[in-house]
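The complex appears here minus one protein chain, its other protein chains still in place.
So, subunit A:
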Amino acid sequence: MQVTRDFSHYVREAGEGVQHIDLAVEGVHCAGCMAKIERGLSAIPDVTLARVNLTDRRVALEWKAGTLDPGRFIDRLEELGYKAYPFETESAEVAEVAESRFLLRCLGVAAFATMNVMMLSIPVWSGNVSDMLPEQRDFFHWLSALIALPAAAYAGQPFFRSAWRALSAKTTNMDVPISIGVILALGMSVVETIHHAEHAYFDAAIMLLTFLLVGRFLDQNMRRRTRAVAGNLAALKAETAAKFVGPDEISQVPVAAIHPGDIVLLRPGERCAVDGTVIEGRSEIDQSLITGETLYVTAEQGTPVYAGSMNISGTLRVRVSAASEATLLAEITRLLDNALQARSRYMRLADRASRLYAPVVHATALLTILGWVIAGASWHDAIVTGVAVLIITCPCALGLAIPTVQTIASGAMFKSGVLLNSGDAIERLAEADHVIFDKTGTLTLPDLEVMNAADIPADIFEVAGRLALSSHHPVAAAVAQAAGAKSPVVGAVEEAGQGVRATVDGVELRLGRPSFCGAEALIGSTLVDPEASIVAFSRGSERFVLSVRQGLRPDAKVVIAALKARNIGIEILSGDREPAVRAAAEALEIPEWRAGVTPADKIARIEELKQRGAKVLMVGDGMNDAPSLAAAHVSMSPISAAHLSQATADLVFLGRPLAPVVAAIDASRKALHLMRQNLWLAIGYNVLAVPVAISGIVTPLIAAAAMSGSSILVMLNSLRARTSSREIV
């Protein structure tokens, strides 16, 4: 049977006979990787561009059209030691990138204008206390206006648009007071300049925009980055399937190009990428990613298989069905939709702050104007003072308080192996006080381990490992990996559903089912662990039994203890059988656990906890966890999770250890603490500055100093989010 790979789905024309593909690459994290990949790929003839993007962990490739097959790049990267996946840029991501660039452009314009207006303002400030002529001051003010007005018109667009949208929808948001403040400050300054006044606030208005744009850009950049991460994760999961394109010819195509009715081949050791029904063949399948159940299920003609199940022993032909046909998935999808709809829109800290902010500030400004008029001041002076109040209370520090912390905290989390899927995840995670763990794939590792390797003589284990290399069976793969085997035994024959055998130096070697190796007698003495798969090995007349199972994550116990030390409630909800869950719960000393739980039960339990006022963190990987991941206050998934779950989870953690869960909780708690602190700093600044503004003694110099002083203070405080403690216990 001939296998071809088809990546044409991902290739796009980059003009003038050049083709372009983007690949998401796993494991790129340093300059060395970057240079190695770029050199390795550039060495292929006809490649015109090979550039790594270290921020997004991607490679952009261009080559002369028609000369190369993109599959070759993936092979080359594999040789270099990196797994690469073809990549399709989502339109949502394109929009985020465009928005980021626009904000950066606005920021550039605003910063340019601020610096130049400041250059003109400082002479005025010093001239006002010495010997500046009124004509010179007017000249400088008009020059400032010439720079500030067009710059504000351009750089203020993000705020003006958003404020306009809010006003036309008859609501208000943070951008309404910002826009009003900026426009009033500029308008007043122009009027004052016409009347040859001493003070104009061009510098304050444009500086305000600059600081706010910094905050806005950081916020947007984080959104862009989480979107890129989500895109990469999707690419990592976007598996290919072996589709029959002729009676005896298969092609490896991306799942996106497979339609209901197509027939795909599922070989042993492969994970199914589509939903469908078996039409030919007989095998066992591992559905633990879908149901949490670790026992294998027999698959034969008519058995439904779901995306995410692993084929164990025999080759299957599967007819692809539309997703809705599969009953289990339909149930999960229905629950997930319900949970997503019920998910109350979380009020972000920034929104809560701004909701309080606008009315208070506007009322203060209005009262100031009225107060001064009643006290006998002229309308002109009263309005100037009122506008000064608006300028000085404008939320520079408030706008920076949260995005700066978020940016730095998400960077720190990224370093400890946690990726953010949603922007407000940090705030929600910080509030979590109860953790629900799924067992299979979350507390345990997704891959199999040989539990009794130490009981087997080393030389025997090594031979068994080499023999195991000839089989695709996941259990055999685990044996081969545990033995560190590299060179397969020559002449090994696999008997489907039974095992592998080979003859070396006249001695027959067999690895497989106990019956296949004649080792049934040994099982009684070894079988104590109900979860383990038993595989036997025989050499001549010697017989050995290996027990293979999913092990707990290496640091699971430490992590559970660390969570308990933080006063966080812990429980296990698993779809697996009782003995398996009991064993894990006892090993980890978790008194609260439930086995055989359906997705609906999980949601019911989360609702029950919510009623009691608990903020639940759900950690799960299976398809059956997806609805509860959506229903929980905040959720996490390991990188090995089912696609649906990973897309639903707020955070994704990498690698074998469970420690990122605690690290993420710690980092987010610290971040929330700093955010609150920053808000108090911003409020404290206003408490000091507002009375000065109301009393009418604010000059543009005081406004500028107060504004930049508070913004710098908040930014410096945010930097403290970077130093996260490495210790988790």
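Definition applied: a residue touches a chain if its C-beta (ideal position, glycine included) is under 8 Å from a C-beta of that chain, and two chains touch if they have at least 3 such contacts; residues count from 1.
Convention: contacts and distances are computed from a predicted model.
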Fill in the blank from the handout: Among "Cytochrome oxidase maturation protein", "Na(+)-translocating NADH-quinone reductase subunit B", "(Fe-S)-binding protein" or "ABC transporter permease", the omitted chain is listed in UniProt as "Cytochrome oxidase maturation protein"
Completion exercise
In the whole complex, of A:12, A:83 or A:101, the residue touching the missing chain would be A:101
Fill in the blank from the handout: From A:54, A:340, A:587 or A:712, the answer for touching the chain not displayed is A:54
Practice task
Would you mind spotting which of A:44, A:80 or A:143 touches the chain that isn't drawn?
Solution key: A:143
Problem - Chain not shown: contacting residue from A:34, A:166, A:183 or A:263 - result: A:34
Practice task
Could you list which residues of subunit A touch the chain missing from the display?
Solution key: 30-31, 34-35, 39, 52-56, 101, 104-105, 108-109, 112, 115-116, 119-120, 136, 139, 143, 147
